[in-house]
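Below is one structure, written out as structure tokens, with a few remarks after it.
Removed: one protein chain of the complex. Kept in place: all other protein chains.
Here the chain labels run A, B and C in written order, and each chain numbers its own residues starting at 1.
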Amino acid sequence: MRPAPFEYYAPETVEDALRLLEEKEGAKLLAGGQSLLALMKLRLLAPSALIDLNRINGLRYIREEGNGWLSIGAMTLYDELEQSPVVRTRYPALREALYRLGDQQVRNRGTIGGSLAHADPSANLPPAMVALKAQIVVARRNGERRTISADDFFVDSFTTALDPEREMLVEVRLPPWPRMSGGTYMKLSKREIDFSIVEVAAQISVDDAGNVREARIALGSVAPKPYRATGAESVLLGSKVDEGLAARAAEKGVEGLEPPSDVQATGWYRKEVSKVLVKRAILKAWRRATGVEQ
Amino acid sequence: MSKASPELISLYTQDSAALTLKWLGKPLKPKEDHRLVRGRGAFVDDVQLPRMAYAAFLRSPYGHARIKGMDISRAKSMPGVLLVWTGDDIKKRMRPLPQATPPPARNAIDYPLAVDKVRFQGEPVAMVVAESRYLAEDAANQIDVDYEPLPAVMDAEKALEPGSPLVHEEVGSNMIAHVHYKWGDVDYYFQHADMVVDAKFHYHRFTGAPIEPNAVVADYDERLDVMTVYCNNQAPMEWLPQLSAGLNMPYPKLRVVTRDIGGAFGTKLINYVYMVLASLASKELRRPVKYVETRTENLQAAAHNAERTCYVSAAVQRDGTVLAIRMKCIDDDGAYSRHEPAGMTVWAQVSTGLYRIKALENDFYAVFTNKCPSTSIRGFSRAPHLFMIERIMDRIARKLGVDPAEIRMRNLVRPEDMPYMTPSGGLYDSGNWPDGLKKALEAADYQGWRRKQEELRRQGRYVGIGVVVGSDSAGPNMAQVKMYNPGLPYTSGTEGALVQMTPDGKVRVTLGTSPQGMGHETTAAQVVADVLDVDYDDIYVQTGFDSFTSIYTMHSGTYGSRFAPLGLSAVYLAAARLKAKLAKIAAYMLRCNELDVVLDGGKAFCRTDPQRAVDFKRIARVAYGNVNEMPPGMEPGLYSIAIFRPPFQNPDENRRANLALTYSYNVHVVVVEVDPETGMPRILNYVALEDSGRIVNPLVVDGQVHGAIAHGIAEALYEKYNYDENGNLLNSNFVDYLVPTALEIPPLSVVHTETPSPFTPTGAKGMGEGGGTAVQAVISAIEDALSPLGAELVDSHADPETILRILKGSSR
Amino acid sequence: MMPQFNGSETIEAPRQAVWDFLTDPQKVGDCVPGLKSLQVTDSDHFTADVRVGVGILRGTIKVKYEVVEKNPPSRIVMKMDGSGVGSKALINSTVELKDAPQGTQLDWVADVTVSGTLAGLGARYLNDIAFKTVSDIFKCTKEKLKRQR
Partner (left out) sequence: MSEGQELVHVRVRVNGQPYEADVEPRTLLIDMLRDNLGITGPHIGCDTGHCGACTVILNGRSVKSCMVLAVQADGSEILTVEGLEKDGQLHPLQEAFWENHALQCGYCTPGQLMSAYFLLGRNPNPSEDEIRKAIEGNLCRCTGYVNIVKAIKAAALKMSSPRAG
């Protein structure tokens, strides 16, 4: 299938992009296009205009800041991130989410900003962002910027805190995690390339004794937006993790969950598997935090 | 039942004297591959013609609805739009598509565009032709249709109940056909058997999903009054009547061309509806018209396999001998009989499976539902039937506490019974099946895995082993359709070939087949090289099919694993005749007794005086030009045409007949582990043994085996169509219809035994469809993995949720 | 595969007023979110062009509205037929009106049947839209009647 007609603009600055976004009614921003163009080809989407961000310079970088934060330009490719040594060593959860995202061709074209702004409830990156306490930097015209925490950024399925007529995502910031931290991303799907049936991102930091200092656990595909398993997090705080504790935490973590059913799995299955993945993710993240495992 | 009679055996046995066995069996680099690895394949969508226009379709969003009205005015007025047709426009231009079904199902009215009613989601309701495919799609989206949704018929068994909504009112019920098969004294065996084992099984709905969708370019040439149709149909000659009737043009004016075809797996038989529509449009516009299906259209509306539900009972002795089987089966054929209900007879090729079962009864129904029409997807009808047989064998093994491999060993047809006559008249040609099973079990370290399974179970791991036998019955006897419609004038299964030595001594070959990657150019060249003993590289096989230059019969095409038994046999015959003529000319030119002429390495010499020799190139020049040097009275030229005709007969009054020419054999042994917490299955080991008679090219044969296994694994674990109760297909693109990738298909190991068929001159047997053995094996392995829970799988598809529900003892 | 939605509003207006509002296609039509144009055909029917903008799904769909059953002043069954993007969404909604201390209690149930391309791929988008559309209509009803007093 082929997309319906649209006007095409390829601005070279963020400012021009935002101006066009305001001026052109029904326009959409085009980043990597690996989701957008598919929906347009199926004619599920027919925006009147596309504003292509690929010719804007300075939105494609991975930068370690002095304060230990990692800044990622919105147009940075999945593949660039996945290959980045910093990401591999400091944010294994993000790296695993990227490694299991789409396929090589998608990772060669798709961008982190595009994925987050698209906010597909089954996408790999949103739960990872929530687990890692990412900050999302949003631009308005005249250089205006605001920063939104990943927790607040995702509002509903395919809906973010962005004002679709006025704002665009320009940068993602990942906070430094203490030395004794570990994280992981796990996804269950029938085919490796599929959107997840259930996915979990977990990030845990421990004290020298190995007791959990902080835990962040987020699920995808089980709710309209990434689901924080706060119940699980609180169970873990202050204690060492073992099979039993992880299982208890997982039970608590998915208590309130009422996942949707679709052609791949029912809500029942999603809930059952959520428990399992949360448990496994907690164990792995803790082992990584305590250095038992890389 | 018993060894076949000597008369019948001699009737079927073929002479293979012309083989030299110098070229058969070699892993020669396939001829086709050279252009394909260079991106120089010739596929339909590659055809670019001046002034070509593009077609797109508006399709029904409903599974079942009345068309109350349609507004095409906006679409018609759009820029670049050349033509907008609805069902009524088609109705004016052609008669309904011919129905092969018996009355009253034959009353069903089938047009390529829906008339008055839509009967499945994705059925075309309007056709747009425009200057580009973009504009054609734009216009199709501007057509307004006013539908009155109707209750959809989605359950084949309920469809037969009185008061069910009707897919075709004109038929009066949803029944397409009903046939009662009874071979041997079933009742006697059921009365006297030690026990009876019963089960219900369901074979699910999926498709072949070739990566190249259906495509056609129709080009009407006014000056010559010739319609050229570039298509990717698997059997163009089978559908020429439909095309000829649709266009009201005689065969000599219809040029149907196939070249490279991007896979088919049975889905590209009924795409003739698009061939008809594009041709009508091309004639109307006096311009070439191209239509290429989108993936969504392909998965929604091209062709599915027929779902099959069977109630199976087996009469069994305490020692595991299976005496007889009684079945009731229902095929869900979808909304139109465009190819079906052939499936309700084709299963009978392997009626009693690979076993010495004495009697069989099958009460068979085929029904209409509001789903996509079905065709012969890879393993057509025999795969689902063997699924029923192999699954009941597993149940019997479990009931008797006998190893599933052992129960099969006890019932397999024995080598001393070959050629073996089945109760339904099938003639199994050759093979040592018990020995093949033994070899497969060794290759897979079956006993080792059984031991490992015990250990792992103690560790709480769920590992299962499936061991299953199957057959690729191949080279179908089309007379089988008479079993549901005795009136059909369509029997046997034939194929044609031309082998010509051109004046330069090279060899040109044309085939009646339209291959989709089965290496016909390669294997045909190998047979010709072998018979004439000329160099493989000097043989040029025409790519694909061309009704203006190829030798054909109405059976011609590539389906039913028919090339090795039928196509290559025609090639052999044509080459052998050419060889004889070359020898005669050589004898004359060499002044040598014909019996002393030896053809060797592209030349002929006289045994009595090897110095006296002449090469084929010179013989060819003589035969075409220097004709006075030929034997007096001999017809010049070196053309050799052959049509191979197997000694098939029509089914007798008890519907007994041999329905295929060769019966290749396979054994699959697969080990699967399921994750007890998520239900995710993982294949740990896969071994397949194949005996497809003489191997012409091992590269081609192994490739076919790999492909068949991949499809089977896909069907068992990944590919399943889901319709909701309103007739919505919930997975009609590659997002949700899960074609497996290289990460899902595990490494596969293939071993061979090689028992030439006495019934084909080359000794090769048809193969490639795989008989669905992989589906049986994987499902069998999963059931085995779950057996500690006493689980029994009914369906041919097991997804993680199904498995987890069994593990958790919770039903959906 | 047929999701059910429901909701209820307490409207500060007498039941008759609510009834009159809900049986006036012009008024109901004006309450359809994202309305671009409205053609009232008769007392029980209208067609409208509606701009949907839930999540990423943006575009114009055609909505056909029909009152199937009226049982004054307490029960209305309405049918909304939305078509666009190669698909159809049929919304059947039943409204029950009861007297309540602060005015009128409006309880509604709606089921959505999605057909076409979206049924599989995009049911999750379209159910969303359907639900929001219906609930917005009744929220709007509540607001407008409140302002009337």
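Just so it is clear, a contact is a pair of C-beta atoms (placed from the backbone, for glycine too) under 8 Å apart; a residue touches a chain by one contact, two chains touch by 3 or more.
Please read these numbers as outputs of a predicted model, since none were measured by experiment.
Though it is not drawn, the left-out chain touches A, B in the full complex.
Contact with the omitted chain, checked across B:174, B:228 or B:516, is made by B:516. Per the touch definition above, the residue from A:4, A:62, A:86 or A:247 contacting the chain not shown is A:4.
When you scan B:184, B:288, B:426 or B:707 for touch with the missing chain, the hit is B:707. Residue in contact with the omitted chain (choice from B:25, B:41, B:415 or B:434): B:41. Touch with the chain omitted from the figure is made, among B:735, B:751 or B:794, by B:735.
Within the entire complex, the positions of subunit B that touch the omitted partner chain are 29-30, 32-41, 43, 45-46, 48, 79-80, 131-132, 134-135, 138, 208-213, 260-263, 265, 292, 294-296, 516-519, 699-700, 702-704, 706-707, 709-711, 733-735, 739, 741-743, 745, 747-748. Residues 1-8, 10, 33-34, 37-38, 41-42, 50, 52, 54, 79, 102-106, 108-109, 192-193 are the ones on subunit A that touch the missing chain.
Here is the rule we use: only the chains that are shown with their structure count from here on.
For this pair, subunit A with subunit B, the centres built from the Cα atoms lie 45 Å apart. Each chain gets a centre from the mean of its Cα atoms; for subunit B and subunit C, those two points are 51 Å apart. Within subunit B, residues 141, 296, 722, 730-731, 733, 735-736 each touch two or more of the remaining chains. Along subunit C, residues 86, 117, 120-121, 123 each make contact with two or more other chains.
On subunit B, the positions that touch subunit C within their shared complex are 61-63, 121, 141, 144, 147, 149, 296, 722, 724-726, 728-733, 735-736.
Touching subunit B in their complex are the following residues of subunit A: 1-2, 4-5, 42-43, 103, 188, 190-195, 197, 263-266, 268-269, 272-273, 276-277. Listing the residues of subunit C that touch subunit B in their complex gives 1-2, 62, 86-88, 90, 113-117, 119-121, 123.
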